[in-house]
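The complex is shown incomplete by one protein chain, all other protein chains being positioned as in the whole.
Naming follows writing order (A and B), and every chain is counted from residue 1.
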Amino acid sequence: MTKNEVKEKPAVSHTPSSDFAKEVEQEYGGEGIMKCIQCGMCTASCMVASMTDRYRPRQLIQKILLGKREEVLTSDLPWLCMTCRLCEERCQEDVNLSEIFHAVREIAAREGHIPKVFQSTVDQVLEDGWLLKDAYSDFIEEDREDLGLDTDLNWNDEFVKKVKKRYLSGGNKK
Amino acid sequence: MSENKPNSALVIGGGVAGITAALDIASQGFKVYLVERNPSIGGVMAQIDKTFPTLDCSACILTPKLSEVSRHKNIEILTYSEVGSVTGSAGDFHVRVKRKARYVNEDVCTGCGDCAEECPVEVANEFDLNIGFRKAIYVPFPQATPNVYTVDKENCIDCGRCVKACQRNAIDLDMKDTTLEFHVGAIIIATGFQLYDITDYPRLGYGHYANVIHAMEFERLINAAGPTHGHLIRLGDGKTPKSIGFIQCVGARDVQKGVPYCSRVCCMYSIKNAVMALEHNTDGEVWVYYADIRAFGKGFEEFYEMAKKRFGVKFIRGRVAEVMEGKKTGNLVIRVEDTETAEVRLIEHDLIVISPGVVPPIGMDTMAKKMGIEQSDDGYIQAEHTFFGPTETKTPGVFVCGCAEGPKDIPDSVSAGSAAAMKATIVLSQGGT
Partner (left out) sequence: MKEFALYTGCTTPVRLPAYEASVKIVLEKLGIRLTLMKDANCCGAQYVESLSHTAFCAMSGRVIALAESMNLDVLAICGACSGSLKTVKHDLDNNPKLCAEVNELLAEEGLKYTGTSEVKHLLQIFREDIGYEAIKSAIVKPYSGLRLAAHYGCHVTRPPEIVKVDDAENPTIIDRIIELAGATAVDYTGKTRCCGGPMLAMDADVATRIGLDKIKNIREEDVDGIITACEFCDIQLTQVQFDDLAEQGVSKIPVIPLPQFLGPALGINFDKLGIYLNKIDPKTILQKV
């Protein structure tokens, strides 16, 4: 094989830093991240990891521990956790991955990185007060009547608007 | 209290640490009472097949010590006995020992076994981890010391056939428990350990799936004196397993189960078991699933390398999350992430061996509280000083050695036994503290 045939792989360089992990540690739910020993129990338990190659919870924690802030916050990986908590149940170091990913999501959201489906669902909830207003068709209303249930679902849509205004309308949220 | 302080010591526990302590004290001329709650001394080391890292036959190196103890003129062995109460202080303890009735006269029984042949009752053999059977009148293992039979009264049907069979009239089914009282100047606690109860991990299938066993059951299966005469077979169908998986850190290094500490010995005993599995079946495939390999002692790293290079044991860095069973085959599939490649793998095995962690033995809490000995947070006996008092307890005159103080392998237990013996004889030779 001559020198010309060897393919040049782009050099990947990253300077490890615990700044991002420390940042996550300060968030609500992110406190346990430093306890991770990267044993892989979480990924072995994760149903999402078993059905798709792109998501590995252990690897995501590793990226946070190594300080790959930009990569983690702009990717959709933290949003792929189903919050089923099987990993949390089994983690022998008591690392609460699901909560850590929630903390990461909150940081990502503050910087404007929110997957479309999350944004649209949140917009809907904070507008209607509940999720399925558009899906509440006449047929379903009839079904409810037949079953002897209230047809007026009586959801409050005022409170959520206050919540939106205070916490989720851009700028510095907390 | 007598003018003459007692020149004897009490050793509680007849495992390898207790035996070492007893021999070292007795060889200096002091008398030793060696109390053991099982019918024979020997402890866990008598159950193990091979020891790491040398692959010595465990019973072969232990039994000469058992002999030495039984022949020693200064050691009084009190098996099938438990310490009832202890009062007093360093230099003069008043000890009460309850001697359970074994329904066989120790001074008369020669261990010939005629009685057991006649006994019609068969029960699960605890020495073999309930895999094999023993009779209601039994010795736990062939080299039991003292070599006398014991009647398991709970399962004995009182048929009396053993009594008739005994040519020396050694059996007395009406025997009663007795109490022995004596004074000692120093006490050594050498009560050993037990394995973590892994039924606490339903996801690993132990107790549900026939072909999931734990490390001690594995030891008995590969032991030539064991229930299968050393044939490593699956308990589900008796087949020889070709592919075996070892699961590490179960009941150890687990914050959520209350055992956050490392059990120190499981990495090594599993590598040893993995090597033995391949010795028993050279065509086999053995996989060890771990988070870390702790091969810290003398010869340990070399042993680990040998396991990998010479024997071909495969090591995967990843903790096993689940064990699933294939109903038709009885085979097991484990789900693990190979953390070195980030690949989630489902690997099939014929046999799964779980390596449980080490925890304090049954009755440790009761004994420690009764004797007023301080325990550490994880239930072991608290050493007086981590660096300068590893065999001393917070109670003067009471010492600790072996796994009663924390997980240890055999060399460390023996060292601790000798160390505790030394501390004890300092007390004895000075008639006090």
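By definition in this document, a residue touches a chain if its C-beta (ideal position, glycine included) is under 8 Å from a C-beta of that chain, and two chains touch if they have at least 3 such contacts.
Treat the numbers as computed from the prediction; the structure is a model and nothing was measured.
Participant: Touching the hidden chain in the complete assembly: which of B:D152, B:E285 or B:E325 does that?
Facilitator: Counting the whole complex, the residue in contact with the absent chain is B:E325.
Participant: Considering the whole complex, not just the chains shown, which residues of chain A touch the missing one?
Facilitator: Spelled out for chain A, the touching residues are 28-29, 47-48, 50-52, 76, 79-80, 82-86, 88-89, 96, 102, 105-106, 109, 114-115, 117-118, 121-122, 125-126, 129-132, 135-136, 140, 143-144, 147-150, 153-157, 159-160, 162-164, 166-168, 173-174.
Participant: Name, in rising order, the residues on chain B that touch the hidden chain in the full complex.
Facilitator: 201-203, 322, 324-325, 327
Please note the rule applied: only the chains that are shown with their structure count from here on.
Participant: Based only on mean CA positions, could you tell me how far chain A sits from chain B in angstrom?
Facilitator: Taking the average C-alpha coordinate of chain A and of chain B, the gap between them is 48 Å.
Participant: Touching chain A in the complex: which residues of chain B?
Facilitator: Per the stated touch rule, the residues are 203, 249, 253-257, 291-292, 317-322, 335-339, 342, 344.
Participant: Flag every residue of chain A that touches chain B in the complex, lowest number first.
Facilitator: Chain A reaches chain B through residues 37-41, 43-46, 49-50, 56, 58-59, 89-94.
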